[in-house]
Each structure stands twice: as C-alpha cells, then as structure tokens.
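Yeah, one chain of the complex is gone here, protein chain that is, but the others are all in their spots.
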Amino acid sequence: MTDPAFLVIAAATVIGAILAIEARDLVYGAAALGITFLGVAGLFILLDATYVAAFQIAVYIGAVVVLILFTVMLVGPVKGEAPIEHRRTSLMTAILVSLMLGIGGSLVSSNAFPGVDACGASCDLQLLSQTLLLGSGSNGGYAIQLELLSFVLVAAVIGALTLAKTERKA
Amino acid sequence: MVDLPPDPISMTIQIMTSPLFLKIAIFPGLASIGIIAALLTWLDRKITARVQLRIGPQYVSPLGGILQSFADLIKLAFKELIIPEKADRFFFLLAPIFGMVLGAGLIGLIPFSPETLISNLEVGLPVFLAFVTLSPTLVLLAGWSANSKYPFIGGLRSLFQQTGYEIPLWLSSIGVVMMAGSFNLSKIVQAQSTGYVLFGVHWWFIVPQILGAIIFLVTSVAEQERIPFDLPEAEPEIIMGWQAEYPGFLFLAAQGAGFIKLYAFSALFTTIYLGGYLGPGPLPPLFWSIFKTTVMVVVVILLRGAFGRVRLDQLLRYGWTLLLGLAIANIAITYFLIEGIPAI
Partner (left out) sequence: MVAEGIPELVYYLGFILVNTIAIVIVLILLVSPRDRKPTPEKRAPFESGQIAVGRGRTRFIIQYYPYLLMFVVYDVVSMFLFAWALNLRSVGAAGTVPIFIFVSVLLFPLGYALKLANKPENW
C-alpha cells in the first residue's frame, strides 16, 4: 500500500478523473479522461497484468477517448462560447456516494478474487489462451462470456448507428 | 536493480556508464534516433528527387548534401514561434512533442541484436501496437488546437485514415504471433531461426505470411501518412493539413516524428517478417538488422515516387472491406497451416 509507484499512479488516476468531470472545456475533460485511463493502465502493470495494460491503453485511450473527442469537437460548444452549466450537487451526496463505492469496492475485492496467483510476471502470458478459452481447473473457460460480450457489442453498435443517422423521406 | 553507492556523483557515473544507459542514450536510443531521423529526411528527399529525375539536396556538404537536414534543424530552431490567435496553446505545443516521444518509445522495443535492445518486454508486440494507436488521438488534438479550417480538416482526415488502417495492421501481425507463439520480439526473431524447416532451410516469416506481410506494409505506409496515403497532408489541397499552422521548430518536430515512425515501422517489419538480426556468417547481427531495416525504408520511400494519391472515401472503403477481409483471411490461412502441417 505504501509503494510509492502505487501512490503516484493512483493519485494521477484520481486527479485525472476529477479534472475530467470538472473541466469547463470538454476537450480538456476528454484529455483528462485519457490521463485517468493511463493511470488505470499503470495500476494493471503494478498487478503484473501487462497484457491488459497494453490493451487498456490501446482500446481506451486509443479508441474511446478518440470517439469522445470526435463527438465533442463536432457537436459540443465552440471554444469561446459559454460552457454548459451543471447544477451543483450537494456535498452530502458526494460523501455518501464515495462511502458507498469505497465499502462496496473493498467488499468485492476481498471476496470475489480469493488470493493472488503466485505465478509471477510471465505466467499470465503462457496460459493466456488456455485460461481464456478452455479454462483452468474447475471453470470451463470464459467462452460463454465472450459470446455474451459479442452480443452486447452488436447491440451497442446497431443502437448507436440507428440513433445517430437521420431518416430522409424518400 | 543494482546496488547504487550512496555518493551522488559516483552514482551518476555508475548509471551513466552502465550498458543499459548507454543503450538508451546512444544506440539504439535517443542520440541515434535524432541522427537517423535527420538522415532519413535527407534520404527521402534524395531518393524522391532521383526518381523524379531531379538532383535533390546537393550543396550542404560534398557528400551529396547529406548534412542538409542538420542545416534545416539549425535554421528552423531560430525561427519565430507564431501561434495563431484563439488557438489552444496547450495541445498545440504538446502534440508534436508527444509525437516524437511516441516514435522514440517505439524504437526502444525493437531488438537490433541479441544484446542491443533497450527493453525486452514479454508483451512487446501489443505494446508497440498500443503506442501506434495513440497517434490518431494526438493528430486529432493537433488539428483541432490550431483553430483553423485546414488543419482541422487534415486532422479529421488523418483520424479516419489512421484508425481505419490500424485494424488490418494489428490483424496482419496476429499471423506472426500464431506462428511464433510469443509476443516477445526477441523470441519472434529467434522463432524464425528455429522454426519450421522446408527443404532444409529455416524460412523467415515473410514466406508463410506473405499475405500478412503485404497487408502490414500497405497499412504501415497508411499509418505514417506517406504517399500514396498522404491525403491528410495533401500539399496542394489543404496546405500540409494538420501541420499547416506549426511554426519553426514545432514543424520540424512534426516532420521528425513522421520519419521516426518510418524508421520504427521498417524496423518492426524487419523484426517480425524478415528475421531481424538473423543473417549468415561472419557479419555481426547488428549489421543485418540495420541493413534489412534500411532496405525496408528505401522500399517505402520509393513508393512515394511511384504512386498517386488515394481519395479518402476510396481509401476508407478499401481499408475496411478489402484489407480487413484479407487480414482475416490471412489469420484463417495461418490457422489451417498450423493445424494441418505438423512441421510448422
């Protein structure tokens, strides 16, 4: 817990998240979101999941942030115009939500992931395919979850395209 | 890592003379990246000029103008930094600098010989491709930050081109991963010397992966925004696209980032398809990797003189239909090769 690398990366993640919400110019907010994702990738590296960290950078910062930036640049307020004003929520709400997330997070992480795999850094790659597709020991692989993920992606894409396009009267 | 003596001066000396630091600072690290980027600028201009029956840079030194880019560097460093009004200063300054940092980060992953490599990551190939994926974000921010029509159009075109061609780039390199069984770039090179045997010769991956190699070459040229994919720059149309408003040294940084990417992609192609530092006999492995990288650089530069420019909608349509389909076909072919032929 007192590992200085962890403290720096966690601080960067949290500060990036706060900036992403509070920034007046949406493009700065999206860039701060990129810093947050970079921090999450750093946390993955600290947990010996370098493969996940590399793809966290590639998928989140490389694709999701780009999509957000594109949308903001085309549809958002022009720089120099008045920024969008939000209703300020109360401090009590903020404290309650943080407590809920903190307690929930610590409960989940202590019960759902029993113990650290003692494999070290190279283990996750030697068995990556097998753990994902065929499973190790008692669980039969994550193939069902993979198919569910594909259906979620299909629904998301078709939904996004249908909502975004305009119907012209023929 | 090593035990550092408590005295700061001798600690500095020990770090600076350690082999890892020398590799990072000199070769294949920072100093050589800067020099190679400058030399590649010259090489590009010289070869393109010869292809177009011109002479190219010739005045700056007796050796065919080879110091031209250093002269340009000195000239551009002293130019005034004019930032357009209402431009977003932070991203305007940040984007070309980060572009160079990205390019240098790419070089750090390539094994130029069994000893000369900065970082031997087990997840080398995905990290390389993840760095490449950061490039469209930077270009979009650069084009937007100048607050001027033409850079913004160039930035958007660049965004669609680079994102569209990045997926076939990734998928074509999956074929190599399937055959080598590792993401580690050193192990991929070694797999090309201990891999399958046909007629008594260990073939480099370019032979079974010829389709993947061609797709990789085409998509990496598109990633670097070189001709025939230079629509985002499009000199007569939109005045250098997203680089249009960059003054002086920032322009040099933007161009230099492009040439560092050229070097990095050629080096990666050499590593995963052409056997990296493998080569016969008495010549050292370092020579072979640099020689093959230079051959690939010259091939990509020659493409500039040979082809016209591809239009954006054609480019995107072919990228998402033809190249993506071919890349998936390459994965399928490699799968049947591995499952069917036990020697592979």
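Some points to look at:
Here the chain labels run A and B in written order, and each chain numbers its own residues starting at 1.
Keep in mind that, in the parts below, a contact is a pair of C-beta atoms (placed from the backbone, for glycine too) under 8 Å apart; a residue touches a chain by one contact, two chains touch by 3 or more.
All values reported here derive from a predicted model rather than from experimental measurement.
For the chain that is not shown, the touched chains among those present are A, B, taking the whole complex. Considering the full assembly, B:S148 is the residue among B:T41, B:Q68, B:T116 or B:S148 that touches the omitted chain. Remark: the omitted chain is touched by one listed residue; of B:A104, B:L185 or B:L268 this is B:A104. Annotation: of B:W42, B:F91, B:F112 or B:W170, B:W170 touches the absent chain (contact as defined above). Touch with the chain that is not drawn comes from one residue among B:P114, B:G248 or B:G279, which is B:G248. Remark: the residues of subunit A touching the chain excluded from display are 3, 5-6, 45-48, 50-51, 55, 58-59, 62-64, 66-67, 70, 73-74, 78-79, 120-122, 125-130, 132-134, 141, 143, 146-147, 149-151, 153-154, 157-158, 160-161, 164-166, 168. In the full complex, subunit B touches the hidden chain at residues 1, 20-21, 24-25, 29-30, 34, 77-86, 97, 100-101, 104-105, 108, 118-122, 126, 133, 144, 146-150, 152-153, 156-157, 159-160, 163-164, 166-167, 170-171, 174, 177-178, 181-183, 239, 244-245, 248-249, 253, 312-313, 316-317, 320-321, 324, 328, 331, 335, 338-339.
Convention: only the chains that are shown with their structure count from here on.
Per-chain CA centroids place subunit A at a distance of 28 Å from subunit B. Across the complex, subunit B meets subunit A through its residues 86, 88, 91, 121-123, 126-127, 129-130, 133-134, 136-137, 140-141, 144, 147, 156, 159, 163, 182-183. The touching residues of subunit A, counted against subunit B in their complex, run 27, 31, 34, 50-51, 54-55, 57-58, 61-63, 65-66, 69-70, 73, 79-80, 121-122, 125.
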